[in-house]
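Of the protein chains in this complex, all but one are displayed in their positions.
What follows is chain A.
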Amino acid sequence: MAKKFNIALSSRLSPFQKFYLLVIAGFILGPFIPLVIQSFAFRWAWPDLLPGTWWLEQREKAMAPLAWDYVLSPYSRVWEATVNTVFIGTIVTAICLAICLPAARVLAREKFRGKSAFEFFLSLPLIVPEAAIGIALLMMFIRLGLAGSYVGIILAHLIPTIPYMVRMLTAVYQGLGRDFEEQAMILGANRWQVLRLVTLPMLLPGVVAGALFTFLVSTNIFLLTFFLGQGQIVTLPTLLFSKIAGGTLDASAAGITLIVTLPGIILLIISERFIKEEAFGKGFGN
C-alpha cells in the first residue's frame, strides 16, 4: 500500500516514462540523422548504412551542380521560395494583428448578443477541411483574377491564421484586466496615452507570441499556397512538395528538406520564451 501510494504521488518519472521519452526523442529527431547524411551523399547503395560515395568527392567531376551546390544555386529556386515564404508570412502576420487586436479586445471584455455564436463561427476555419476551402477559393479567385497572385495567397492565409490569433490575443486581454487602464485614466491620461504607455507595453509579450505563431502557421501552409499559387508562386513547403512528389528523395531534395526545416528551428528557439502552453488550454467553441 505504501509503495503504491508513493508511485501515485511521485513527481518523478516512472521507468516506463523514461523509456517512453527516449522513444519519443528517437521518433522526432531520429529521421533527421539519415536526412543530413543523405544531403551529403552522392551514391548510397541499398544495404549500406553510410553512403559509398560522398558529394565532396564528386563535385569537381560532375557536369551539373550536385547536392548542396544545387540547393544553394539559383536553379533550385530555394532562395526565391525563402523570400516568398518570409514575405507572405510577414504581411499575413501584420494584417492579422491589425484586424484581430480590436476584435480580441471586444471579445475579451464586452458582452453582446450572439457572442458565443460569433466565437463558434471564428473557430470554424479550424475544423472545415482545408481541401474544401482551397478548391472553392481557387474557383472564386480565378473569377476575380487573384489566382496565382500574392494578394490571393495572403488573403487565403488569413483564413486559418485568424482563429489562432484571435484566441491567443483574447486570452492576453483577459489576463490583462482593466484596472491599470482605468487608473491611468483617473490620473488624467488621454486615450492615446493609455494605449501607448499602458495597454501596449502590457500586451506586448502576448502580441509577440500571437505574431510568431501566426507567422509560423503561415509559413507552414502548403495546400492553400499550392492550390492558389497555381505554380507561379513557390514557397518553401510547395517547393519541397514538387521535389518529393515522385516519392523519392535524392541528395538535393534532402538538402532542400533541411533548408525548409530551418525557419521552424529558428522560430522554435525564439518562440519558446513567448508561446506559453497555457494559451492553448481553452476548450473548443466556448
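Here, a contact is a pair of C-beta atoms (placed from the backbone, for glycine too) under 8 Å apart; a residue touches a chain by one contact, two chains touch by 3 or more; residues count from 1.
We take it that contacts and distances are computed from a predicted model.
Chain not shown in the complex: UniProt lists it as "Putative spermidine/putrescine transport system permease protein", one of "Peptidase M48 domain-containing protein", "Putative spermidine/putrescine transport system permease protein", "Sodium:pantothenate symporter" or "Carbon-monoxide dehydrogenase large subunit". From the options A:T82, A:T199 or A:T257, the residue with contact to the unseen chain in the full assembly is A:T257. Interface note for the absent chain: among A:I99, A:A189 or A:M202, the touching residue is A:I99.
Where chain A meets the chain that is not shown, the touching residues are 1, 4-5, 7-13, 17-18, 20-21, 24-25, 27-32, 34-35, 38, 46-49, 98-100, 102-103, 105-107, 110-112, 118, 121-122, 124-140, 143, 155-156, 158-159, 162, 166, 216, 219-220, 222-223, 226-227, 236-238, 240-241, 244-245, 247-249, 253-254, 257, 260-261, 264-265, 267-269, 272, 277-285.
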